[in-house]
Structures are given as C-alpha cells and as structure tokens.
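Note that one protein chain is taken out, while the other chains of the complex remain in position.
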C-alpha cells in the first residue's frame, strides 16, 4: 500500500545496510535523486543491481556504498568507461567490489522470473561464452519435450526496487512512459519499492505506451521533480548529455570525484 | 511483409487443410468474419487453437472444419455450454474431435514460448490436477538452482494466427487496444498471420494501452469493418450480448445450427 | 424483480460471498456469481477492493456486473489492462492477490474442484468448459472462496476429474504439491457456509442461512457432512446489502 512521503523518510525506512537494491531505468527515468539520498544516508554494503550501472552506480560505488554489483552493461552510454566502477574492480578503491555479470537478456529474465514468482527463467543465451564460467546464476537446462539444451538464470528478488516515474496519483498509483525498461519487473520482483515521481496529480490521464503500477504493489511514493537528472523523464525533462560527457573527467580522478560528491550530494539537500 | 488484400484471398493463401490455426481474441476482437470465410472455403482437418473457443469455434467445429481443438476454457461466456463443441466431444458429431486442454496460464505460456523462440515455458501450474494425465504438452521440470519442481509446457507455433484489430495503416502496421489477450503472442508465434481490421488509415495515432504489431511480422491485412461481430472492437462496435444468449438455442439443435450456418455464412458473402 | 420481495436463497448466497471480501485488498474474479458478489462487496463492505479479471483488467469498476469476462465495461473502467500472459505470470502466479473467487460443477470434501467433465474423460457424459484460470487461481491466490449451489450433484463424494486443487487429500497436501496459497477458506452455498477443519482440512458446515435446517444441508451433500459444534446462523442480508444487490441486478 503506497504511502506518499518525503524521499529521506522513504529511503530510511526502505533501505538498510547490506540490502540488495535495484535502481532501474534503461538510460531513461534513472532515479538519481534517490541515489544521492542513499549516499547522504551513508548506506553501506549494498548489493547494487541494475542492467546499466551508468553514472548513478558510478557515484554510489565511488561513494563506498556498494559491496557487490549485479549488472549487464557498465559504461557511460555514448561516452566511455565508468571510472569509479573501474577503479573499484581494477584497484579495490574505495573498497573491493564483487561482480556478478550477465547479458541484458539474462539479467532482464532474472527480473522476469522474480516478478513471476518463479525461481528461474529460460533463454537462448550465453552458449559458448565465458560468462557461464564466472557467473553462478547461470546454469544449463534441458527442454523436457525436445531434449534441446538451453540456459536458465536464477530469479532476482531484490530487497528494494527504486525507480523514477513521471506521475503518481494521491492513492499512489504510478504511471511511466517512454523507454520503460525493466522497471515494472524490478518493482514486482522486489520485496519493497520506492518510486520517485516528477509530480503527484489528482487523476492519471491515460498516456500511449504508459506502464501503470497500482498502489498496492508500491510501498513509498515521493514527489521529486527533476529526480532523474542528469537522466530525463520523457515529457518533463531533457537528458543532460553534457553532464554525461563532463562526468568522464570528474570520475577519472578520485579527488575530483570526492569534491563533486561533497559539493553536489553531501552539501546539497 | 504485410500485403493488404481481400479476406477470401488472404485466407485462401494462408490456411490449408490440416493446418494448426490460432484465432485469438480474449472475449474481445474475436475474428468471426475470418472464421466464416474459412467455413465458406470448406477448410477441413484444422487443429483449432484458442484460449476460449467461444461461439467462433463452436461454429467452425459444428461446420466440420476441425479435427482437433487446443484450448483452455470452452464455454459461451456468461451463458453456458458450447453445444456444438459438446456434441463433437460427447457424440462425435459431425466428426470426432481430438482435445488438448490446458489452463489459461498454461496455454498462454505456450504462446509466450512460441513467440520467444523457446521450445517450452515454465509456470507454477497443474500440480495435483488430472490435467497432467490427459495432456501431453505438460511435463515436470526441476529448477537447476533450488531443486524445486515446477511445470513446463511445450511451445505453440501455429501454422497460422488470425486476429481482428481496430486499425492498420497502409504499410500494414497494426494497432489494437482494449482487452489485448494473447494476440501479440499468437501472431509472433505463428508461421503466417492474417489480421482483419475495422479500418485502414493513413496514420496510426497512438492510443493508450494499444498493442502495435509492425508490418514486417504480418503477412496479410484485410479491411473487414464489423469483422468481430457478435464480439466487439473497443472504440468501434459493441458486444452483441443478445446474440450470445440466443446462440444457446440455435446451437443446441443440429438442424437449427445448420440452418443458421446456411443462412448466415454460406449464403452470405 | 420486485423491490419489496424478500431475499432469495440466491441473494443470501451472493451477500454471504460479498461479505467474505471485507478487509481484502484485491480479488481475482471469475465470471457469473463471483463477479456479482465481488461487485456487491465493492458497493458495500469492501469499497476500495481492487477487482482483477482474467481478461487482464486490473481495478475494474463496472457499473453493472458484466455478462462476459471480456465485456467492454471491464476494460473501460479499469486502472490498467494487461495481456493474458502478464495477468497470469506477473499478477496471479506470484501470490500477490488476496482472494480468488471460484465456482465449480463438482466439489469434494477437501474443496477440490471439477470444471472439466462429468463421466469418463475420453467419452464424457457432459463436457464442461474446462480449466480456464481456475487451477492457478486455486494454487496462487493467498486464499480462495468457492461459491456453489448446494446439491448432491455438485457437492460430491468423489470428483470425476480434478481440475483445481483445494486441500488435496488433506493435511499437508498443498505443501507437498508446492501450492503456495492457503487454498479454499470458505465454501459458500445457497444453504450455508462450509469451512475446512483446521486439523483435517475436511469441509465442515459452520453456518446456515436464515431458515435453513442443517439436516437439509447434510441431505444435499454427497458425503457425510460434518456440522460444527458451534454452528451459527448467517446474519440475514441487511436492507443496505439488498438495495445494493438490486441496484446491480435490476
């Protein structure tokens, strides 16, 4: 049952140290404001789950919030590396980061299994790749009808899903559109969920292509206009491509990164 | 690549005697006009696949077009039995009808597997029921991660999917909305597909909740206004509930049924 | 229907079924009497209840109970409409729906249900519609409520076919089968209410509707129906319940 609260209150209640947290949004509707609040709240030892870790997890990893990363593509889209992610994996800074990696198809099917109440999902994937050797949540499975060998991936059921959406109504029903990614699956797979929205409205007028998440599968809804920046919310904000380009230089350097976090996250509210 | 043609031409090219044909539409957008054309063309030995056989398959079965029925709920919704289906199963009239039956969840997952290019799908289903003893396309499967026992169903890949939709554009892109059922999965699972539409338009304006099927996964598009009657097309036509109630009496009696088919299908065009 | 007429046995059954939804957040609704009862609950004891139909409509608020599960009003009044695959895989299967409402052509003492055939499967005396959503509603809802007319043709000693599992063959059966919902918690008939014994899981008559003799319920049951020592009488329909029911069906 969705409660409409302020973001700090929602995240303090939803996310504990050591939790597995999925913050989804496929290069759109990325819940940056919520990530910043987690950094301010000093969360530690999180297992961060996300198809595309992106700048949002580069920041959480660099800030020392994460013990493990579950992901399928960890770059700065169209720009290059995630330097904080690389520094953690390559040099253990600011701490060692365990890695569990998949392809997009594999990771999204783990969410699908989680959302469906199944312990695994089946796909044509990974055959012949080295991913099967480094990732425990991949296993072979045989079709009981044809004998064909396929791949199973284990279900993902995060402790918490955090997403950003365009709108909610006062009951806490949520509506999001544009590139919809794996947000519905992440919320339905998770034990708890927090949704930040551009605005709370009286009535959710139907929108073509919109995903609707009913209030009774959501725990907290927080009005956070611009909460996806530097990502965007279709119909509300634009992607700040310059930010993504500029992030490359900020994130290459540990001191520059820390200064950025101090100035833009810790000292902001 | 979709071709816009007349319905008789499309079905003559798409459906051959002995084909497995899925005519989908979950109590909405039921492709009745196409079914009548198949009766007129005298198709025989079809394997008819459909979650809810409904009046449409009662007519095809009574007209002798079907050798087998694959289904999950065979009633006249809100009214009672499908008497032609019952007569075929109970008395072999007008011919014996083989039955392969599932639950809705099982049958829709067979379409999902077919649409996904997988040989099977997994669900929590059928445990403890007698359906597992009478249906070959159900098998146990064990989770490779947890050891839990679940149920697999084999993929359905019909020779032909036939659906009715609200609109297509001149390129053959199709748009349908309201209760969307398993139409997308049926079309994507099938080797060939025929879509009848209420109207062909220049531009498909986006509609909330609409499913879009691109022209390159469809083979034939036919403009057939009212082609779902006595079912309906949300935004275009209303469900003729009286027809469904009246069908009970027509279909109870073999002669009344034949007279109805003669007058309304064979002598109509 | 005459507005002054007293409540029929059918009305009582519907009202009792509606009351069983008090306090529930979500209900997966079958068509027919379950749909009428669920909409009555929405108009009376469970105003905020979210009705989910297997046609994929979530949060339907039909002004009148629909004839079919796919009537336009279900989609038009819904919060959202999802595909058949999604309604079963994402919404029903994970056990996130509180209550499932089911009917049946046969029901046994463990509230297992038959909606498939009467007689032999290969040459049935009566071919029934089949499973539909029932097996997975029975498996996955947090609990189910069954609504059937009370006759020995329906409440049978032995099912001709098990379409949907209630309490299987008794204690522990659901756990052994991996069914995660609690199963049937109430069977509501036009004579009274049956509930599974907490120990044996066998259905016991716990309440009779106004004017019903428990002996009649036993006579009209195909197995030796046990009667709860603290058998109660169902509260008769209130004026408000009957008015709401008339408004839905008139």
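Just so it is clear, A, B and C label the chains in written order, and each chain counts residues from 1 on its own.
One rule holds in what follows: a contact is a pair of C-beta atoms (placed from the backbone, for glycine too) under 8 Å apart; a residue touches a chain by one contact, two chains touch by 3 or more.
Only a predicted model underlies this, so the values are computations on that prediction, with no experimental measurement involved.
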Visible partners of the omitted chain are A, B
Given A:43, A:184 or A:215, the correct residue touching the omitted chain is A:184
Which residue from B:116, B:166, B:196 or B:251 sits in contact with the chain not drawn here?
-> B:116
Listed residues A:36, A:102, A:164 or A:192, member touching the removed chain | A:102
Omitted-chain footprint on chain B covers residues 1, 115-118, 173, 184-185, 188, 212, 214, 216-217
Touching the unshown chain, chain A contributes residues 26-28, 51-52, 71-75, 77-79, 81-82, 85-86, 89-90, 101-105, 108-109, 111-112, 123-131, 134, 148-150, 178-182, 184-185, 209, 211, 232, 234, 238-239, 241, 244
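Here is the rule we use: only the chains that are shown with their structure count from here on.
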Just give me the whole-number Å value for how far the CA centre of chain A lies from that of chain B.
-> 39
Residues within chain B bordering two or more other chains = 123-124, 148, 150, 209
Touching two or more other chains - residues of chain C = 80, 89, 93, 140, 180
